[in-house]
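Report on one structure; see the data block that follows.
Yeah, one chain of the complex is gone here, protein chain that is, but the others are all in their spots.
Moving on, here comes subunit A:
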Amino acid sequence: MGMAPRPGRHLAIARTMFRYILNKFALIVPTIIGITLAAFAFVRLLPGDPILAMAGERGVSPERYAELLERFGYNRPIWVQYFDYISGVLHGDFGVSLATKRPVLGEFLTLFPATLELATVAMLLAIAIGIPAGIFAAVKRGSWFDQLTMGAALTGYSMPIFWWGLLLIIFFSGTLGWTPVSGRIGLQYFFPPHTGFMLIDSLISGKKGAFSSAVSHLILPAIVLATIPLAVIARQTRSAMLEVLGEDYVRTARAKGLSPRRVIGMHAFRNALIPVVTTIGLQVGTLMAGAILTETIFSWPGIGKWMIDSIGKRDYVVVQSGLLLIALIVMAVNLVVDLLYAVINPRIRVQ
């Protein structure tokens, strides 16, 4: 650490890095195949009949039933159906929703920005509050601030967020009348979705009040979704900082007479950051699970609500491909976190 890299050293690092990435991919491929198998199997095990689900209330005649069975390939051997599905997926065809008759991928892509926007704002909120809170709690260990913050963090960590959302609605939408109860923006605002992110689109549209409407719709769901990651990040930052503050090099830096601010900012936090980054990455799965509840409570038109509705409607194709897409996104993010981890922590590359 801190040594000037010798020429030729970069190449060696690049080579270990490359081998590390290859290793990661070798591990991930069987998992991806397993995920596709699981998503496919789960959905085949769902009770009910896809053709009948498609026909809806009216039902179908036996001849029409046979015809549909033939058309959608449900009468062929199960493994043929699986390979068919996979080759479709590899060509970007994730099937057609039984309920809306639209391609699943298209629906996913129109709804995903809503979830991404909500999750991004929630995560930024969690990081912006959680990391400073954790640092101060560690530096002022045992103080009232530390105890209050850690008490709040454990409460947040224990929070049934669906109830927390309802409480916020009661208070901010009911009692105070400050925020709307559901949706992404007021109904009076109409503009084309350039990016799918309401905050950006409302700004582009230039309509008066559109942006503040979008913000007031977003704020409560974002707080609800941020709650658990915020608590986890604050706790993790605190314990990582405590660990680092006890290390020799921090004591040395202090003894050298560096100001506390420099010691904490330059020496301690930089090293405490490694486990914190990992923690943040691991919260992506938590965010997706949280999005299901948050989007349901606030009628937020994103992926979580889409999945819940599709499970309720027994829309096989959507559940199957939605599961697959969500799992792939979570895995991709975890892979990126792993690689980032290897970049900031050279020790991990070698093992």
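Quick notes
Simple rule for what comes next: a contact is a pair of C-beta atoms (placed from the backbone, for glycine too) under 8 Å apart; a residue touches a chain by one contact, two chains touch by 3 or more; residues count from 1.
One rule holds in what follows: contacts and distances are computed from a predicted model.
One subunit of the complex is not drawn; among "Dipeptide ABC transporter permease DppC", "UmuC domain-containing protein", "NADH-quinone oxidoreductase subunit H" or "Acyl carrier protein", its UniProt record names it "Dipeptide ABC transporter permease DppC".
Residue A:I308 is the one among A:I21, A:I86 or A:I308 that touches the chain not shown. The chain not shown here is touched by just one of A:I86, A:L105 or A:M159, and that residue is A:M159.
Contact with the chain that does not appear here is found for just one residue of A:A99, A:L220, A:M288 or A:A342, A:M288. Of the options A:A66, A:I170 or A:I344, the residue whose C-beta touches the omitted chain is A:I170.
Check A:T149, A:T179, A:S213 or A:Q236 against the missing chain and you find that the one touching it is A:Q236. Where subunit A meets the missing chain, the touching residues are 30-31, 34-35, 38, 42, 45-47, 151, 154-155, 157-160, 162-164, 166-167, 169-170, 173-174, 232, 235-236, 239, 279, 285-286, 288-289, 292-293, 296, 307-308, 311, 314, 319, 323, 326-327, 330-331.
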